[in-house]
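With one protein chain held back, the other chains of the complex are shown just where they sit.
Chain IDs A, B and C follow the sequence of writing; residue 1 opens each chain.
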């Protein structure tokens, strides 16, 4: 623990002891959630397990095979769907592809108990090893490319979004952004996909304000970005959004298609998508274990809090949520270097010294989470149709991001308050960031913050308030705190929202070979998780 | 001297001893120039003297009365034109107005010696006292308004230019800028007015890339800005350009019409307008004394050096020129608070750490000239037709200006490389500066520069090079150094350029009541000048 | 009186433009861009800059000068655009005096739209920019159903609560998602026989009064709308209907 303490001091001289206490509260907050998680599974976790074992495809009218398979053994899910899917494979001798086609055309998994237990365990082991191998190969491929082409990377990584609704048009725009030196491309999901309890199958060319997240769409984008990357000697990272009712499923699909980063935050699902707390926190744990195995960086959505509450008044809520997300992520086997905690530049720019407060809050996050690839997001709330002022606000955001050493920088568009970004909007955003960040390259190492000056005092105040806030949440428990509207001024009842019906108590003989493999890889092997 | 030494240390820990040595060199450079100045007058100084005594108006075909008066005693100017003008007044008993009308319609001053010496001295005294009173009343009025309305001032003062060619259109645009919180309005002169050896008379509505500087135009603008200022409770400062063949005349006109700031730099005239060195340095001394009496801030044009030579390679030449301008200004009775030394943000923004070098150079000027109202000018050379990138570059310029505590901030236009500014260009420039400067309000006091970091080392290097450069110039003399092209890579021969024929050796009995009044007010009275 | 854009002189017709053409950057491309601006109705054009975005695409920044003029008086505003509004106190006094009972108002973000900040700004206690939301009006009973409320569910609630007015908020406009949803809203009203039953208000950042009328609403409210403006409209329209 010692080592972490001084590090926490960082550049703002923050009270390391208070930071340690906040982490302690996060532990107390996580404990009861883990208790609940350990004895529950969900319909989405079961579908994800089957996907990892090879279940894929969809019926004529587009119902995905994993949904068909899981629904056909609806009552038995307390035992885990794996036994029925693998059992059917062993019994029928069909290959996984044949099984999927059968399921797609109406075949139903039998609910009868497993006959050949050893055969099922052997088959499950084979499928699980195949899955883990594919995921680890992806991880190795990514690691090699990143190290070979590291000098082409911007620091922080420049992250842009594409959202045309047509995956092939997205691919073209993503290519353009990559050729303009963007490092990370995120395809925004079609509106409200987080509320679908299934993942659409195949490539999609229609969407509202975004493109559906499907495995085929991931493949199309992955290929386009690898090609563009090879052309200019860069490894271009691909991002998509797990949050929502299909969190673990999208995580598995991402692990199969070598996505590099995923938005993965149950708090976002609850607060901004009104998804049931129990459902999404159980889903999150499984999803984050899959991300951990595949070495994908998760991004958390604390920036959204500042769209509904004031960025000065709610800064401590962002920090508190980051501590909680860190704890839950570590407990899911994610190493610090994969926990891309989110925050944003959202203070009203008309407020005097707003740049100093933004710098204080950005540096505070850097000091408190030194090893995390922090994801810093641009101004949205106070952006107006004056695209010229928008460009100036984004220049200030770019400067603070560079000075405080952020890791992932979501580029601000001058047209944020007008429309989804055009090709030239993205070019101007990239040009703005690269110009400011190159000009201010080592400004961060060059300046020291005055001891108890405006910046240092602001950071200390936010840390104090966050520590106090975490004590309160630890007392009441996270779900009760959410019910009270402590987070983002949004109230959600624990039994409210969508998806509670999909939560299932694990039977004593619950069996999930994928979860077992994940846990052995992530925890037993090197006892790394949950430090 | 002591007090000035620590102050010089400032925030970059610059070598105070080296700064003192540089000031010493400036003194050695100024000495021979003063010798030349003390024994010469110029045709423009004589015209200015008559203007101060009341000469004004113009003949039918537009030749100004001061020109007619001075030309009519061309051979006698060694004795000073005052005796002939005042002599004629005493002899004819005409009032000044009557005399001007006579001169305008062909009356010639007689070259005969003065008859009633006592009468001439009494009349000259009366006219000189009237001039000094008007100038001091202007100074008092300005000081009162500034102190009453100080809290409405931006810091740094926001300086914009208007250049429509039509003084009435300029007035409208200036009003708009003042209502948008600009503090300082400069009317750009019509192209090449600096090469005219007369000042046009009356209001003008035609000009190329600017509006002619005339006394009537000053009055029109002064009234417009006073009205706008009263409306919003601000004192709006008016600026015009003295540099060129009519430097002292425009200074006198400015003092009569209560201009607040004037561009007044002989080096600019020589290097960029090819005006003869002797002519313009003699003119400058008289002009700066007039500025000093009227409490007008002078602005010097070192920014122009960086349009013809590289801003990284020539930074030390800017600093050296500032030391020389400071010395010559002090010797002309200008107090530090009236010496608005110029510099600019002109490094190629694509260069890594260019923002740090700009900050180093801006902070260096602040530390070395702590009491000067430094005038900081925007990027021009590396501005392109990409007005969006232009806005980003201006945001960085605005930030550096605020952090380093500059005093006068010439607003950068996003269309710098395209056209003279439109009304909306100016609005966007003001909005950009106010937003960035309010957001970064006390950032300057909040940060300390790392001891011998990139910023501190850059400033120290430029100071060293400037000190060396000044030693070389002190050896060769300023005019020889200019001939070698040491300044702005522009070579000018001492006897070359325009206006040398207008330089006249003072006769032993040279008499100039205005110069005598200036010198007694500025030097004898409190022995302030030339500290 | 005919007017034109003002650059730095009256009627100089100066306009700044930026656009991307599917062309590789070259001297020729600059000439095409300049010619294109002339075809847009400009007398003269200066292409200030060309930036290659990727092979086959170039962004241009240009300044055009046009003789096209417009007479503001000819431009008719949306009929009945509701701009004048009573303040918080006047509205409550008006309702108390003229309608003599509490108004019932039901609102939501309908269809897929989850942008609740807009409707919350109009209806919630906190309100908008220090202007209280309808929940704080003593003479109004406000029910905010929140995000992604299906049209039918909103209308059922309105009937159940005996609403005087129904407030719909739409923000996402890509591919006219909002128009699709609003047409569905009108169909639901017809199906449930509720035509003319409620005073219908539509609002959102991209909503104009024209769109609202076209979609069968009584009024449209855009960016910067204040709660008291909506409250005034409901109160006055209800009073007119009573008369």
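Throughout what follows, contacts are C-beta pairs under 8 Å (C-beta built on N, C-alpha and C of every residue); 3 or more make two chains touch, one makes a residue touch a chain.
Only a predicted model underlies this, so the values are computations on that prediction, with no experimental measurement involved.
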Would you list the chains present here that the left-out chain is in contact with?
A, B, C
Selected from B:36, B:168, B:427 or B:523 as touching the chain missing from the view
B:427
Based on the whole complex, identify which of A:14, A:81, A:306 or A:417 touches the chain you can't see.
A:417
For subunit A, which residues reach the chain that was dropped from this view?
164, 169, 173, 384-388, 415, 417-423
For subunit C, enumerate the residues touching the unshown chain of the complex.
3, 5-7, 10, 14-23, 27-29, 31-32, 35-36, 39-42, 46, 57, 66, 68, 70, 72, 75, 77-78, 81, 83, 206
For subunit B, residues touching the missing partner are 165, 175-176, 179-180, 191-192, 195, 208-209, 272-274, 307-308, 417, 420, 422-424, 427, 431, 489
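Following the convention adopted for this analysis, only the chains that are shown with their structure count from here on.
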Check A-C against B-C and say which one is joined by more contacting C-beta pairs.
A-C
How big is the gap, in whole Å, between where the Cα atoms of subunit A centre and where those of subunit B centre?
60
Shared-contact residues (touching 2 or more other chains) in subunit A:
431
Shared interface positions of subunit C, touching two or more other chains
18, 51
